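Of the protein chains in this complex, all but one are displayed in their positions.
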Amino acid sequence: MLEIEDLTVSYGPAESRIRAVDDLSLTIRFGQRLGLVGESGCGKSTLARAVLGLLEENARIDRGRIIFKGRDLVPLPERERRELLWEEIAFVPQASLNSLNPVYRLAGQALETVRLHRRDARQREFDYLERLRELLGTVGLEGRHLKSYPHQLSGGMVQRAVISMAFLLEPSLIVGDEPTTALDVITQRRVMSLFRDEAERRGTGLLMISHDLASLALVCDSLAVMYAGAIVESGPWSRVVQEPWHPYTMGLLNSIDSLSRVGAPLRYVPGSPPRVVGLWPGCRFAPRCLFATAVCRREAPGLRPGPEPGRQAACHRLDEAEKMRREAAGNEKWLIKSC
Amino acid sequence: MLTLRPPSWRHPLGTTWQGRDVFSQVLHGARPTLIVGLSAALILAFLGVNVGLWSGYWGGWLDLLLMRLVDILYGLPFLPLMVVVMSLLSREQKYVILGLGLVAWRDVARVVRARVLALREEDFIKSARAMGAGHVRLVYLYLFPNLLPLALLFLAFGLVWSILGHADLSFLGFGDPRHQTWGDMVSAAWAAGVMSEAYWWYLPPSACIAAVSTGAFFLARALEEIADPRRSRGGQFA
Partner (left out) sequence: MADQVLLEAQGVSKSFRRGLNLPWPGLRSPNFRALTEVSFTLNAGQTLGVVGESGSGKSTLGLIAAALLRPSQGRVLFQGRDPRLLSGRELKRWRRRVQVIFQNPFSALNPRMTILRNMAEPLRIHRLSSRRGERSLVEEALASVGLGNSSDILERLPLQLSGGQLQRAALARSLILRPQLLIADEPVSMLDASHRADFLGQLQLLHRENALSLLYISHHLAEVAAVADRVLVLYRGRVMELGPAQGVLSQALHPYTRELLAALPRIVASGSGGDFHERKAREVIDRPAGPTGCPFSPACPRAEPRCGAAEPALKQAAGDHFVACWLA
């Protein structure tokens, strides 16, 4: 359904352009629920905005194609892009409280969007409202909330309302940007369950972008890990999470997992991602990698397939994944000493 | 006598009804205008910012009191009030300055207070309190610097208001007779009834008033940009 090929997006004034997305390729099939995980600054939000056509003024797509249902979105003029938005591709942004107009009630805002896309909106207004009411119901919000203003609802409720609105026009793809920030665990759970249930029911494809891997577990069936502007590993969720191939994924999982085990030592990946991409010819993760060799520093590994079908990782030492995993789990450098 | 002559080589901007050189009058008129303008602007900015700061920070009875005072001031129309003040006191320059400054601060106070109310809830203020910072420190070292762009903007606006207010007063004949301002010149031209012919007499001072006002505004914008920390050191990207 969505195929991104060699996408490069850069920012900034002409003298010092920074590449936020570097030669990135990604595929999402119909009905697939992909979680895109990465640290802040890795370019994931930029990627989302590029797909939606919501890039900022000073950002530019240098290269690549974004093919959605057979059409390349990159050269598309603004008007046609807008038609696509919400009808085919919907967006659930971060901190939704800020994305709703505070002086309009929920029902009004939802209907406005419908009117923009469907000509039968006026006659069938009642039908749409009913559907919205139904959607809200599955999420624990009552029909009366349709008449509420955003500020009258809590952050979690607004988030769920926005998600319901996203499903309203039955898009093929919903892009969620950090859907669970500022929500506590209980609300997170509810929000993500809603996403999963609705997407499953309608066969909607999802692209969930977050730095919080664990929060996406409930929703996603596939995982793509992003680092410094490119995907470093991708594959089915449970496979990647249980047996990662890329050292960065290993470190990430160790770190997040260590938090849930009480009494266990905490783990992390020291250092931080490069601010500027493309400074050296080798693997972008090499400086922080426990297993980097001379080859790694010299030659950048592209995403390559491994022993299992449907999985890829950008690492020269793929075949040693098992060994690397064991090493990563015990290595001192990735352990936080606190005794 | 070279009365009411259009611009010539000897008198670049012509002469007035009384044969006085317009050009030199314009030059001389700059001084009182700027003196009054700047002084009044400083007074109103100082007053407005401080009232806004303490009113917003302290809240409670102080806020109530000060804001009611502001409300009262809002109820008084500017020019008639100034006229009354000038007729009661003598028409000296210092009273003009005071009058302008003491009335115009109401807008500044309101806006500053609103900003303070928002800033007050920020974490770094709570942290500073937790560290033991006293009231004066919090208000002037923490709140005020974060209002600096706003304050500078009001300083420039104040300059504009004062200059225009002063011009209005002069035009109405309430200015200080010892210091002729641009407004006085326009007033004189009007009084002489020569508005339709002697354009060289009232156009230059009017243009000057407009120019200084606009200049003050641009200055404020420039100061605002300079004072903005984001500009000076380059922030982070997304």
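Order as written gives the chain letters A and B; numbering starts at 1 within each chain.
In this section, a contact is a pair of C-beta atoms (placed from the backbone, for glycine too) under 8 Å apart; a residue touches a chain by one contact, two chains touch by 3 or more.
The model shown is predicted, which means the values in this text are computed figures rather than measured ones.
**Student:** Can you pull out the displayed chains that the omitted chain is in contact with?
**Tutor:** When the entire complex is considered, the left-out chain reaches A, B.
**Student:** Touching the hidden chain in the complete assembly: which of A:58, A:272 or A:293 does that?
**Tutor:** Considering all chains, including the one not shown, the answer is A:272.
**Student:** If the hidden chain were put back, which of B:105, B:142, B:157 or B:182 would touch it?
**Tutor:** Candidates B:105, B:142, B:157 or B:182; residue touching the omitted chain: B:142.
**Student:** Of the residues in subunit A, which ones touch the absent chain?
**Tutor:** Its contact residues with the unshown chain are 39-41, 140-142, 152-157, 181-190, 193, 210-215, 217-218, 237-238, 241-242, 252-253, 255-260, 262-263, 266-269, 272, 336-339.
**Student:** Residue-wise, where is subunit B in contact with the chain that is not depicted?
**Tutor:** 122-124, 126-134, 137, 141-142, 145-146, 148, 229-230, 233-236
Quick note on the criterion: only the chains that are shown with their structure count from here on.
**Student:** Can you compute the centre-to-centre distance for subunit A and subunit B, using the mean CA position of each chain? Integer Å is fine.
**Tutor:** From the centre of subunit A to the centre of subunit B is 52 Å.
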